[in-house]
Every structure is written in C-alpha cells, then in structure tokens.
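Here it is: the structure, laid out below.
For this depiction, one protein chain was excluded, whereas all remaining protein chains were kept in their positions.
Labels run A and B following the written order; every chain starts at residue 1.
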Amino acid sequence: MELENILESLYFSASRPISTSEVLKILDDPAYNLDAIKNAISNLQKKYQDSSFELVKVASGHRFRIKQKYSPWISKLWSEKPQKYSRALLETLSLIAYKQPITRGEIEEVRGVSVSSQIIRTLLDRSWVKVVGHRDVPGRPALLATTKEFLDDLNISKLSQLPELPEIGSIPAEAQMNLLEETQDNA
Amino acid sequence: MELENILESLYFSASRPISTSEVLKILDDPAYNLDAIKNAISNLQKKYQDSSFELVKVASGHRFRIKQKYSPWISKLWSEKPQKYSRALLETLSLIAYKQPITRGEIEEVRGVSVSSQIIRTLLDRSWVKVVGHRDVPGRPALLATTKEFLDDLNISKLSQLPELPEIGSIPAEAQMNLLEETQDNA
Partner (left out) sequence: MDNSTELKPLQQELNLAVLNGEEISFSADDLYIPPNALKIFLESFEGPLDLLLYFIRKQNLDIVDINVLEITNQYVRYIDLMEKIQFDLAGEYLVMAAYLTEIKSRMMLPKENDSEDEEEDPRSELIRRLQEYERYKTVSKSLDAIPRAGRDFYLASSALPEFESTRDLPEVDLDQLSNVFAELVQRQKLSASHIIEFEKLSTREKMSYILDLLIKEKNIEFHKLCDSKEGKIGIIVNFLALLELAKDSLIRIIQSKDFGIINLSSKDEVH
C-alpha cells in the first residue's frame, strides 16, 4: 500500500519514465525487492483502471499517461498546435529508425535528395535521434540512431514494436497514390 | 463520473493550476455548469484521499500536488537529474534573457525548431523564467521573462550586465558548441 503510494508519487513527479532499477536505487531498502515493485506496479495499473490516466511501460521505464480519449479537452489547454512534421522529416526519421546506425549521406542515397541540416537539427533537438559514433570513412560522418525518448514518445518499449517495414513489391499501387493525396492536403 | 475524469485529465496535463472559469470554457457544454464542476472537484478530493497526491486549491485555480510526506523520495529522484542542460534549453534561455518578454512561438521562429514543453517547464521549475503576461493575438500565448533568481544564480544584479552580444567570429572555438557533439553528450 505504502510502496504503491511511493511509486505513484515518483511517477507523477518525474515528468519522464522511471525504470524499476531506478526505483530500487531510490528506495534503497532491502524490504523492497524487484518482485515487490513489480507487484506494486501491477496493483497501480488495476487501481486506476477507471480513471482518466493509466500506468504504461515504455522504453525507459514506467510513466502515467492520460488516456487518449481525453486529448480533445487537453488540447484546448495549449494555445499552440502540436508540431506537424514534413514528409522529408518523416522519411529521414524512418531511415534512421529502420537502418540505424546510418549516416546522413546514406539517408540521402536512399531518398535521392539531400537532407537539410534543419531536419537533422529538429530530430536531435527533439531528442528522437542522437549521434552514436562516426563512420570510419573520409570526413568521419556522424552515425545517427534513434533514442529511448523516441520510443517513449510513441509509447512503445522497443524498436521491434515499430510497424514492419514493407517487403519489396508488397506495396499496393493505391498506397502510393494515397501518399500523394496526403501531401496535397497538407500543402 | 465522466466529468470528474475530464477534470482530472486537465489537472494532470496542465502543469499549472486551472481555474473553474477556464474549465467551463474548455468544456463549452451547457450540461456542465459551475455547480457541477464544484461538485466534481469535491468528489475528486475525496476520491484521492488515500493516494500520494491531493487536489489543492491555490490562488489561480486547482492542481494536483504530491503530498509532503513523499518529498524524501522525490528529492532523491531529482538529485539524479542530468548534470548538464541541453543545447536546446540553453538556446531557449538565452532568447528569453536577451529578447524578453517573448512567446514560445517567437522563440521557435528564431530557433527554427519547436521548443518542447519540457524545456519551458524545466525553466519555470527552476524559477529562472516566469510568465509575465499574454500577447494579445489569437491563442493569447504566454510572454516569458527571466526572474530575479536567474540574475542571482548568474551572479549579476541586472539584465544589462549580461554580456553584450559577442562579435561574430570572436567566440573562441572551444566555446562554440558543435551541435552534433553536444547533443550526444546530453543524450
């Protein structure tokens, strides 16, 4: 009971996901082991079943999130509209997510166009992407990979939960046309 | 029941107190009047009596707050915060310092990328930045300015003691932060 309240207070105060190992370190008490924490987490998940929020597991730990059905009211609280990303950015992000680690040059090769610094900056800034090393070729280009925050923001806990990359030849022609349609709507 | 959940989701998502009049405006539904909201608030207060947080009334409205008795754990959590602020936070802070009062949208315009709520929240939490008003444009975005605490922490007594804008090119190379490298450090 008390352990659940302590956990709850941690999740609500952190404004980021917290891992069980971090919880163990904070508690620093032999009375609370990993099993006790896991048990408390599952109790908390049950406890708040009918409320507006839920305890979810993401890449870097657990956190409370507000159920999606309440988004219409919450979005009214914010005067700014959430960022809508361009197709160029999304394609770049997809390449980083599915072919990581990857250099900017390699992204450009697949997309057939240059990738603007602006896009890379936005992704780094958003902490969705980070530099994990440099390729050992002339110019030592940075190798880009996605971060835990990226998975957290999509509410998933590992890369393998991303949508599957379509197989070559399995993409119906209509899907292509729909893509174009989208772009025109957004233009 | 549903009204309580909506209210709850608003309080948990806002990271600031919300007044009943603001709630009425967001609900925008004649079915929910002031009495219904007050009733829902008192139900929420009862509902969470035994949990780690409480619904409290402060000058500008209501908000959820972690109960004082959980502060020992929270202080441990917060003592593990990263040692360095991100490049994005520093840029945001420098824009608020030099171009205050400024809105988030105006910061985004100069930076060319969006500013996360997290950054603004960190600056507000740190008491380096505060909201000093709202710009009279659609959405009424908050105007941000630096605080006395900010000046105190930088050990200056007024903003005019901030360094003048260094001449371009006179910034020592080691002080120039390579964005790619920088982000890697903070990740």
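Following the convention adopted for this analysis, a residue touches a chain if its C-beta (ideal position, glycine included) is under 8 Å from a C-beta of that chain, and two chains touch if they have at least 3 such contacts.
Everything numeric in this text was worked out from a predicted model, so none of it was measured.
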Touch list for subunit B against the chain that is not drawn: 9, 11-13, 15, 22, 53, 56, 60, 63-68, 70-72, 74-76, 78-85, 87, 90-91, 93-95, 97-101, 110-112, 116-117, 125-126, 130-136, 140, 143, 145-146, 153-154, 156, 158-160, 162-166, 168, 171, 175-177
In the complete complex, which positions of subunit A touch the hidden chain? 12-15, 53, 63-68, 70-71, 74, 82-83, 85, 87-88, 90-91, 93-95, 97-98, 110-114, 152-156, 162-169, 171, 173-185, 187
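In the analysis below, only the chains that are shown with their structure count from here on.
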List the centre-to-centre spacing of subunit A and subunit B in whole Å, with centres computed as mean CA coordinates. 21
List of subunit B residues in touch with subunit A within their complex: 5-6, 8-10, 12-15, 18, 26-27, 51-53, 64, 66-67, 70, 73-74, 76-78, 80, 86-88, 104-105, 112-114, 116-118, 121, 139-142, 179-181, 183-184, 187
